[in-house]
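Taken from a larger complex, these chains appear in their original positions, while the remainder are omitted.
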Amino acid sequence: MEWAELSQGLDTVWVVLTAAMILLMEGGFALLEAGFVRQKNAVSIIMKVFVDISFGALVYYSAGFALMYGKDAGGIIGSTGFFMGGDLTHLKLSISHDTYWLFQCAFVIAVISIVSGAVAERIHFRAYIVYAIVMTGLIYPIAGHWIWSPGGWLAEMGMVDFAGSAAIHALGGFAALAAAIYLGPRIGRFGEDGRTNIVPPSNLPLASVGAFILWFGWFGFNSGSTLSATNPAIGHIAVTTMLASASGCALCILFTMLRYRKADPPMAINGALAGLVGITAGCAYVSDAAAILIGAVSGIVMVLASEWLERRKVDDPVGAFAVHGISGSIGTLAVGLFAVPGTTAHAGLFYGGGWQLLGVQALGLAVVAVWGFGLTWCTFAAIRRFKPVRVSRDEELIGLDVGIHGVPAYSQEHDFLDVGSLRRN
Amino acid sequence: MEWAELSQGLDTVWVVLTAAMILLMEGGFALLEAGFVRQKNAVSIIMKVFVDISFGALVYYSAGFALMYGKDAGGIIGSTGFFMGGDLTHLKLSISHDTYWLFQCAFVIAVISIVSGAVAERIHFRAYIVYAIVMTGLIYPIAGHWIWSPGGWLAEMGMVDFAGSAAIHALGGFAALAAAIYLGPRIGRFGEDGRTNIVPPSNLPLASVGAFILWFGWFGFNSGSTLSATNPAIGHIAVTTMLASASGCALCILFTMLRYRKADPPMAINGALAGLVGITAGCAYVSDAAAILIGAVSGIVMVLASEWLERRKVDDPVGAFAVHGISGSIGTLAVGLFAVPGTTAHAGLFYGGGWQLLGVQALGLAVVAVWGFGLTWCTFAAIRRFKPVRVSRDEELIGLDVGIHGVPAYSQEHDFLDVGSLRRN
């Protein structure tokens, strides 16, 4: 056996296992979202996650990957690698192209799953499928090319985003914001008398399982992004990931104890996730102390952003924008402040690297936010020319589970029903 | 440190981690099945999975492994390795025999868990324990010996089945069919007026968690079957696994949208699983495009097979035969069509390899199906000579949870009950 064979085997094992961990995060998204929404829509949101993972993988295989990681054309877009064919040698990978695709596929599925929470309880299923195809085949791959592909224009300018606070979370979060605004709030969410109404999550234990699964997957997400098992940063990445999530969660518990006079469970869950999102860009670049700070700020600002969005009458049922959009933005900018010298081309502002890195991070963030928001808005507008993007009032009131998918999430029937009542064929 | 030590360490880590992933699939089976059946039987089906994993491991350790992988006797059966003792050097493994046993143990537990879904809501718990012992100690190990052990007669003929579409899924699926027919349908499933009755799944979010966990574990199942971390096929295996499951799921969503005028959630779940089952035999041998095709065909045929079984008045509560038996058969035969030259001794029919591989795959599949169906039928018939295999009508109507295990799956009691009502000692 050759040296290279063992080394490549190790890298392959690392990437395949972490990719599987990231794919398991889809289970986490499904449960988190199903637990947060009302019972009558729990199945419909899980069906969206099945769309994310199935259509997402096929679209990214056909076109998305090529546009993102194919041979660069003008810093704007990739041009080879459709159906994993063509020349991909410019990627200079130690692992096979196949293996690399699987890891990247797990990423694209995460992006679209961010949006699925924001459109919960009111989007039409057909419209969601079309949007998912556009997101995974076009919107994300092109932005991802700019940030992560050799030759991408933001990458060339020096933007750094280790595992995707910008490319994944801010993009997904701003897309989620656009979708939530475009669709409008759920019926009854904001009363005609100006009051804000709320429902308690239908199944908090289920939402918590989701959070724990996401937490687990994030170790694959961040550490796996080294793509190499001999990268000496792996341990540090895992530790900053742990510390930021712990501080995001702990601070949200303390902050809501002060602010609401109770430790708020949904905020504790989202606080852990906010910390994870916040550290995703800088996990390999910042110190332990900075990770704790980034997590804490991400958690608290997430709470405030959730409140602000509510006051603005934007209805984001699971807090997708506050968790992914806002914390992703914080994480992207934090690299510009806290990057330790030697880990990136320019150190962060607080480490004597000057304003350069912070500037390019801010530029990249703004570009990604506008791109994600704008393209999502346009896609929904285009879909609406042909088909409704929102379910009918009746379907929304009865719930999408029975209204669209013909089956409730939870059934306490002890006897049988006639088959015709479930299958309308 | 020696070369061999590092290489063996890497292989060991790979096999132990993927074995743990496969064992986690038991959690997936438990949730999928508990979510699909009625509330009143959710605990009883989970108890069957606890039987699978606990009795299964002990029986396979004592005898099953020896009959399957012990030194070959006449191509029919293994003869060494009881309690992991005796000579096992013929296995020529890079990892320890211990580690190999753990991986194979995870497989046998999966086989018996396939059957547990088909007998849900009506089998007697004692009878199930006996059947589980026979399945894990005799039925599966002997069939597995034929297909996978050095010297097994189907292996010698050239049958290939990378991770077990035939040895695991078709065997389990046909055993499930026999069990479902032998036990007969649940009371009320098929009305006296000839109508087919149905209940909506009691907990679809739980069933979905199960599916996501199974999906995750399958990456261990298929990729781990290399047993070596330096096998260059690992990346390809993981990718074909991903593509087939995505296409099985996506096609089932689209197909049910056309056929039932709604995207059917249980079919989307089973579609993903059908794709995974279908690619299990060929994941290392077929191209990406073939994987997508195999997944799509497995998904759609699974839907049709479910309907056909229902018309034939066979009651398989979770679709075990349609998912595992049918898709496992498709996957086994597909290798005979799509095996890429160089990956197997004979290439598939569509790659100029002629009919040979397809013929031996078909023979092997037929043997496994008859063996699984026949032995399961005989085992149930033998059990019934001593003890009932089906619960009483009263127990079935009240549900097996309270009827057999004395405790409901879900309790909304806020106060305490007298201990005597739960423990009958």
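The chains carry the letters A and B, assigned in the order they are written, with residues numbered from 1 in each.
Quick note on the criterion: contacts are C-beta pairs under 8 Å (C-beta built on N, C-alpha and C of every residue); 3 or more make two chains touch, one makes a residue touch a chain.
Keep in mind the model is a prediction, meaning the values are calculated, not measured.
Trainee: Taking the 2 visible copies as a start, how many copies are in the full assembly?
Mentor: Oligomeric count for the entire complex in this file: 3 copies.
Rule of thumb we're sticking to: only the chains that are shown with their structure count from here on.
Trainee: Take the average of all CA coordinates in chain A, do the same for chain B, and state the distance between these two points in whole angstrom.
Mentor: Computed from C-alpha means, the inter-chain centre distance equals 33 Å.
Trainee: Within the complex, which stretch of chain B touches chain A?
Mentor: Touching chain A: residues 3, 6-7, 10, 13-14, 17, 21, 38-40, 188-189, 195-205, 208-209, 212-213, 215-216, 219-220, 223, 228-232, 234-236, 238-239, 242-243, 245-250, 253, 257, 259-266, 268-269, 272, 288-289, 292, 310, 399 of chain B.
Trainee: Per the contact definition, I'd like the list of chain A residues that touch chain B in the complex.
Mentor: Touch list, chain A to chain B: 1, 5-6, 8-10, 12-13, 15-17, 19-21, 23-24, 26-27, 30-31, 34-35, 42-43, 46-47, 49-51, 53-58, 61, 83-84, 95-96, 98-99, 101-102, 105, 125-126, 129, 203, 206, 209, 404-419, 422-425.
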